[in-house]
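Pasting a structure here, questions to come.
Note that one protein chain of the assembly has been removed; the remaining protein chains are unaltered in position.
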Amino acid sequence: MNINDFKSNDEIAWCPGCGDFGILNALKKSLVKLGREPKDILLVSGIGQAAKLPHYIKCNCFNGLHGRALPPAVGAKIANNSLTVIVTTGDGDCYGEGGNHFLHNIRRNADITVIVHNNQIYGLTKGQASPTTDTGYVTKVQTEGVILESMHPLEMAIALGCGFVARGYCSDAEHLSWLMLEGINHKGFSLIDVLQPCVTFNKKNTYEWYSKRVYKVNDDKTYNPADKELAYRKAAEWGEKIPIGIIYKVEKESYAEKTGLDKRNVLIDEKIENIDLSLALKDFI
Amino acid sequence: MNINDFKSNDEIAWCPGCGDFGILNALKKSLVKLGREPKDILLVSGIGQAAKLPHYIKCNCFNGLHGRALPPAVGAKIANNSLTVIVTTGDGDCYGEGGNHFLHNIRRNADITVIVHNNQIYGLTKGQASPTTDTGYVTKVQTEGVILESMHPLEMAIALGCGFVARGYCSDAEHLSWLMLEGINHKGFSLIDVLQPCVTFNKKNTYEWYSKRVYKVNDDKTYNPADKELAYRKAAEWGEKIPIGIIYKVEKESYAEKTGLDKRNVLIDEKIENIDLSLALKDFI
Amino acid sequence: MFPELTLKISGEAGQGMQTVGFNLCRLLKRAGFFIFANHDYMSRVRGGNNFFQLRVSQKPLYALREKSDIIVVLDKQSLAIHGGSLSKEGLLVADSKKFNIAKEDSFFDLPMNEIAGSLGNELFVNSVVYGFISGVLNLLDGDMFDVIKEDFSGKAEAIISKNIMAAKSGYEFAKVNFKSEKFFLAKQSAGQTLLMNGNEAIALGAIRAGCKFYSAYPMTPSTSIMNEVAHRAKDFNIVVEQAEDEIAAINMAIGASYAGARAMTSTSGGGFCLMVEGVSLSAMTETPVVIVDAQRPAPATGFPTRTEQSDLSFLLSAGHGEFARAILAPGTIEEAFYLTVHAFNLAEKYQIPVLIMTDQHLADSYRNVATLDQNSIKVERFILSKEMSEKVDNYKRYELSDSGISPRAIPSWIKDVIYVDSDEHAEEGHITEDAVMRTRMVEKRLHKKMQGLISEVVEPKAYNVEQAEVVLIGFGSTYGVLKEVSDMSSGKIGFIHLPQVWPFPTRKLINLLNEKVKVITVENNASGQLAKLIHSETGIKIEKSILKFDGRPFNVDYLIEQLKTV
Partner (left out) sequence: MFPELTLKISGEAGQGMQTVGFNLCRLLKRAGFFIFANHDYMSRVRGGNNFFQLRVSQKPLYALREKSDIIVVLDKQSLAIHGGSLSKEGLLVADSKKFNIAKEDSFFDLPMNEIAGSLGNELFVNSVVYGFISGVLNLLDGDMFDVIKEDFSGKAEAIISKNIMAAKSGYEFAKVNFKSEKFFLAKQSAGQTLLMNGNEAIALGAIRAGCKFYSAYPMTPSTSIMNEVAHRAKDFNIVVEQAEDEIAAINMAIGASYAGARAMTSTSGGGFCLMVEGVSLSAMTETPVVIVDAQRPAPATGFPTRTEQSDLSFLLSAGHGEFARAILAPGTIEEAFYLTVHAFNLAEKYQIPVLIMTDQHLADSYRNVATLDQNSIKVERFILSKEMSEKVDNYKRYELSDSGISPRAIPSWIKDVIYVDSDEHAEEGHITEDAVMRTRMVEKRLHKKMQGLISEVVEPKAYNVEQAEVVLIGFGSTYGVLKEVSDMSSGKIGFIHLPQVWPFPTRKLINLLNEKVKVITVENNASGQLAKLIHSETGIKIEKSILKFDGRPFNVDYLIEQLKTV
């Protein structure tokens, strides 16, 4: 596989300079390294700028409803356990409208990788607060500045028992593509929250703002991502310093393992034309 | 106020022995202590056994849709900031169908108290797994036993920045009614997750099961509920020992304080018959 | 000897009326009778008043009656609630001592609690009642005890034998104290039949149709479909996943379907509300999905455990925007089975959402059916098979075509990738903003697919319409009462049942109703939704509708009574 194998013909509709480009490139890189063919990979998204990504890469693409990226991703993964399923979603898509699916799919632990383009804003709908918008930020709806406490997706994911909790930064493609590959290779629900400047609507959390703050947590070799308490502490860091990298990682049985899907015939390979109910009907006699 | 002031005429439809009775009694006790009149108190619920509670007490009652207890509670509180608003909901109602509202209303931090009757099962619909059902528990739908990781509402609430995170046990009415009163008096979103045996459908988490395990965390006077790391650790305890009490408590500005609602005319008291738009219309000239 | 009998067992929720009733159903079925049974229950787990109704006959049955010939009350308030519904010659059975009720001539005193207590536990009361009724009906034979054994299979030996003793005691009490033979049932042979309710039939239909992924959120009265599929999931390599909410349920199903699995979800009206955006997604992405709406009285939470047919208008246009859909409305257990298979075929063929509209009455009512003929139905696939997939090149998911249907490939089977999109898209599946392409795509999803769907609509079933003075029309679960009332009318009343309400069988219905003067819709709703639909689709104005919206199903006698006023 090389990068051209993942080239899509669709015209990119993002603003020049948007952080989404960095995410797109990193993802392509990681897919090259993954080595699977485009036809065996499925990208699923909801609606938003982030959610347009699957069109810009040559892989299978299910671009569903706003907030509903995770359910079809998990449905597809269950139907065909041999697919590599990756979700590209936004902070609004995943943590806002889609919050309930985020919550429960972490518990479900299907083997999917969820990349959240976290630009701390609703980009596509022109700049309302998202769940991760910093407190105080003024928008046309939040005219006095955001008053809700901004959400802490990483802490939440840890609290929910997510086995792979990471944060990336779109401008560090090398690091991000490494994270993505780690996430894809992790068995179970992998969350990668990616810091992504929205150059048009987020005038606070800019490239400069992030670049000044991010540091790689895994550079510190003593950092043990399996230590939950440590992970909680790291995940809560947000201010002068913002950690990126694998914040928390533990092995857990995936949905496929728990249901035995990994050992059974892939569901879509079952022949269904002549299923025989005779035995079942006996129960009704 | 005395307990009879809160007596409702409605016939109770719970199973004899249900843990919900304990919660009902504890709530009445705490309301007596609170000292407000029934007319100034609003109980809001969704649908489920838990959600029937508001009918069994004399207070205002908004018994809404399954999973949707929190939004109308917050809407009502905003409309009339002088109401004491209490939500009585189930583990399915609040953490399952209603998960997204749970998540974002913690962030919103309106001054409401949320009592979750956590029987670790869907009672009213006859015994399917709820988000908090213990792994392995067999039901008619989860025929091989629950495989999803059970949800940790207290850790989640802490992760989301909830200012009052508590767990009660329906059989300890004294302790529970104390918790409720503390919750009501806490400014902001107060979560009280209540262990509640469902004698009909939860054959595992019985009175005996809980009674053996619960201990009062606040009995240990060195326990500091403002310490987040400690709180995380306590919240995660679930097994031989289960802590009840105030697990986490910090003061935060409530929604009313942040919006200035507490200082403005109560919304429903505004006269609306003759609102003058003249000034606003000038902007369009 | 009665040509038929209706039996009612009433008590508080949790007293086990359903167990007694269901055991009697199985006993009667094995004895060769036809039965129709229904459990009337409240939205609570204990207390209140629930009752099991069981009608038994030598001929096939399709509906309930108003009055009961035998009523057994397990608590005191049941006497007040149900006493009035006893038929003229009927038998009312109660335990006067337990409930401290003065023995009256009008009821037969069965000290069921005392008998059960003497066996060590009042819980055996159910088996006492079961035995007693068996005695009154004269049903003693090996089956009587087999049924109990099966019911308690897996339980401790002691429990089983105690229950058998209880049944025996009940039986003997009847033989000794109730001397009349008037309820004796003659041995019959209906042949081997299946005892089943509507939800079980739907579940079996789904399994037969090759449903491999089933996601749903519990909601009465749909939940037992999920239970039944879950119960058999392992045997048929199906995954049943309880979703976190109905939105997830339908979106998971759509995802699984996109990946190539036949997928289904089920719910009731309130949950269906939450699926509506997903219905629209299925249509836009052209991903098949089968959805069951097991209706219950609404709006909002309504009557969770009761019946209604008030979602018809809603389903006809649920979802924003315009697209083709099919709506099936089975009227019997058999239809529930066959139409569910058909639903999967249609959904896959047209790549659309197909709705199965049922209701609590059909969902929960038991009947014995001759059999479900597995061979008369065909499971047809409308995807590019794995073999065909190898030859596919330059695949475009939404290729324009005359039929509106684009060949559907399965991800990973073809070498190309497959883009699907909820935005308006061009043929290859990418977002477009083009006006011309938009118009074509709307025509594809709406007009063209509708044409195909219309050409294979399941036609109305008409009985005795030509000669009849009055023609009744219904859809879904009213089939039973319509049929029985028509059968009893000596040719005066005919009826038409619509197993499919969308696309509407316009031509056929116009032909059928041609020049008929008295046409009456019979509907479990308050606004005559079917009458409205007939009017809007055929231009025929229905002058009269018999509507019932108290949460209870029609019964034969009620309908006859209503017809008298016409």
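In order of appearance the chains are A, B and C, and numbering begins at 1 in each one.
Operating definition for what follows: contacts are C-beta pairs under 8 Å (C-beta built on N, C-alpha and C of every residue); 3 or more make two chains touch, one makes a residue touch a chain.
All figures in this text were calculated on a predicted structure; none of them were measured in a lab.
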item	value
For the chain not depicted, the shown chains it touches	A, B, C
Which residue of C:422, C:489, C:521 or C:555 touches the chain not shown here	C:422
Of C:38, C:332 or C:525, the one touching the omitted chain in the full complex	C:525
On chain A, residues whose C-beta touches the chain left out of the figure	11, 13-16, 47, 49, 65-67, 96-97, 99, 122-126, 128-129, 131, 140-144, 200-201
Chain C residues that touch the omitted chain in the full complex	42-43, 48, 247, 268-270, 272-274, 276-277, 280-281, 283-285, 295, 297-304, 306, 308, 310-311, 313-314, 316-323, 421-424, 431, 433, 435-436, 438-439, 442-443, 445-447, 525-527, 532, 535-536, 539, 541, 549-552
Where the unshown chain meets chain B, residue by residue	9-10, 13, 37-40, 42, 44, 47, 52, 54-55, 58-65, 68, 70-80, 82-83, 100-101, 103-104, 108, 259, 261, 264-265, 267-268, 270, 272-281, 284-285
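Heads up, the rule we're going with is that only the chains that are shown with their structure count from here on.
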item	value
Distance from chain B to chain A - Cα centre to Cα centre, in angstrom	31
Between chain B and chain C, centroid-to-centroid distance (C-alpha), Å	37
In chain A, residues with contacts to at least two other chains	100, 103-104, 108, 259
Residues of chain C touching at least two other chains	244-245
